[in-house]
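Omission of a single protein chain aside, the complex is shown with its protein chains in their original locations.
And now, chain A:
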Amino acid sequence: MGCGVSKSNLFQKSDSKAVTSIKAAVLIQHWYRQYVARMELKRRYTWHIFQSLEYSGEQAQIKLYNFLGYLMDNFTPSSNERNLISHFFRENEVCRDSEWERFFDYKNIDVPEIYSGPHLTFPLTLEQGSGLVDAFRNKRQLHSRYVLQLLLDTWRLLRKFPNISRVSTCQSKEITICGDLHGQLEDLLLIFYKNGMPSHERPYVFNGDFVDRGDNSIEVLLILFSFLLLYPNDVHLNRGNHEDHIVNLRYGFTKEVLTKYKMHGKRILKLLQKIFSWLPLATVIDQKVLVLHGGISDTTDLSVLARVDRHKYVSALRPPKKRHPSTANVSVDYEEEVWSSGRRRSSVALPRPLTRGTFQNTSLPDFSDRVRPPVGGAAERRGRLALQGALLGGSQQALGAAAGTGPSQDSGESSDHSEDEWKQILDLLWSDPMTQDGCVPNEVRGGGCYWGPDVTDDFLSRHNMTLIIRSHECKQEGYEFCHNRKVLTLFSASNYYDVASNRGAYVKLGPDLVPYLIQYQASSKTRELTVRQRVGQTEHSALRVLRKQLFSHKSDLISAFQDLDKENTGLVSLKDWAEAVEGVMHLGLPWRMLRSQLISRRASDGAVDYRQWFTELAIQEPNMEHIEKGLLEMLYRHRSTLETIFRIVDTDNSGVINMEDFRQTWKLLSIYLKMEFTEEAISDLAVAIDTNGDGCIDIQEFMEAFRLSDKKSRLERGRSMFMGTAHDLQRPETVDPDL
């Protein structure tokens, strides 16, 4: 051994043994510390990848919502497009609460003898409560009759609660607070295992985001609600931004309920909509510690929040419904007022053609400037799109239209009030802390604010409090303090981005109000992996997802490269490559650092052959040669948005839409995405999917038909991956056996 060429002269023959030992030790130590630093780097950018993709998905959702709002403002009521989605914006029925109770009646639902799940009688007993937990642990499903019953009782109970729950730690009780669970039943069971189930002696606060993304959202909800019914004074639920039917459409909860409860899913969802709107907004412990889901802004005022009619805000993403003053318990949609009073918008069959230049991000139009005049000097924080005031903008115009109509003279004033209240709620559910002072709109998510340490200090002193506990953001250790330990972020869904991506945590507060944190990680798999393996596995998943994202923006990327490659050499420098990619993707990722993972071949001077690059990224296209390539790419890229729109169009939540609605959907999309779809192309699509020729498209089938696979990983594993909603993207169906 000892190849003279490759060895440096670190070890001299003349060195004494002691000296050699020390040199050897130092060598290893140096190496190791370098290795740790590099792992940390990897971990950071992997995290960054998942988080950017998650937030850009949320942003996309809000943009979609703005688009629909835009349509509502610009189409006549008779046009097909408006009808398609108008139900979505209307709480259509004019109903008293008692009528709703009839609608949700469960008594005529029979429970068949073969049903093997738990049977419930009401009022619930403790045995039934823990029985339910056991049943779910054993993968049973609760029958829809009991679900409706349970939900009805929950609804009745929640209506009695104030907006802000007040709790005390008297009697030396420790309160346990949990963060986001996102349908991850395993984590909830782990918490109960470690900490015990809720009881008089063991009060709990659950801080929102119980549903979406995970596979057991309904089970998590049912467990939380049953404990709420058993211990109404000791279990406190705060609303999260995912307790919102609009968000649920995209992030999996709606789909989960409709899949598990085919017959009664629609009613269950409707009832849940009401329940969500009745969830309390925050919890205050010993008047000193504030627990809420997202955060605060510089205008957050607990006394305002205590007074709002929280149930008016069925979705935090919609402006509040206006109350018709003469009918107290009845909700009337303000839009009905506008139309019925004879004020109509100038009718346009289709909006005028939108040019590329209108939008900043060509792949997803931002309609915020269409719903109100753009704010001057919209800042681009971290290179992301500014959606400043997007939601407020939408409401301003809509409310502005309502104000000035006949019925209510003081509508102007109440619309101001409503708007302020709405902003308070939005901030509460969607905001994130930042390290700099100040308070700016949170354009990454598209709702709420970023608030700084000065805002925290001011808020705490105004309200005479000492600590804010919030959730909303995934943290690697399950929790994180910031703002000089005055704000605690708590996240209870472990392995959220991927197996072993992060721990979960819960906090216990005793009368001394000193937070005591407990961490955990569900799934025995992760404990067997070394740090390196864990980081490696997560990195692998993140990159896989990223490659797909890149591929789905192929046309935009190629044209960006071509802009830089004026002489048409087919090559771009590394610097240009990184700039172009960021310019198209807007994810704020360290592309240079990722290059060795994303590009395998480079010229000796580091230049990138971009056409070649796409062959590498390569996705196996589905068996639809007759479908135009541009269309396929568009479908693939916007599959989440597509699915969301389908579900909106599917008015009876049956999972199936008819051919006519299918065509109308494409018309909607062609406007939204500024792409021309020929009638032919759409027919081809329809025919391809409607395999039984009954004139109906099954949404699920449609999405599956466009299953695309990553050629690279297919070669590795010989399997294809299902590309579904954002929910599916972040949770690969199966763990790669090679890892």
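A few points about this structure:
Criterion: a residue touches a chain if its C-beta (ideal position, glycine included) is under 8 Å from a C-beta of that chain, and two chains touch if they have at least 3 such contacts; residues count from 1.
The rule is short, and it goes like this: contacts and distances are computed from a predicted model.
For the chain that does not appear here, its UniProt entry gives the protein name "Myosin light chain 3", which is one of "Vacuolar-sorting protein SNF8", "Proteasome subunit beta", "Protein pelota homolog" or "Myosin light chain 3". Contact with the undisplayed chain is limited, among A:A37, A:V111, A:L126 or A:V687, to A:A37.
From the set A:K17, A:K107, A:K160 or A:K566, the residue in touch with the chain omitted from the display is A:K17, counting the whole complex.
Touch with the chain that is not drawn comes from one residue among A:M593, A:V656 or A:A681, which is A:M593. Checked against the hidden chain, the listed residues A:Y45, A:W100 or A:F614 yield one contact partner: A:Y45.
By the touch definition given at the top, chain A reaches the unshown chain through residues 1-3, 5-11, 17, 20-41, 44-45, 48, 381-382, 434-436, 530-532, 574-575, 578, 590-593, 606.
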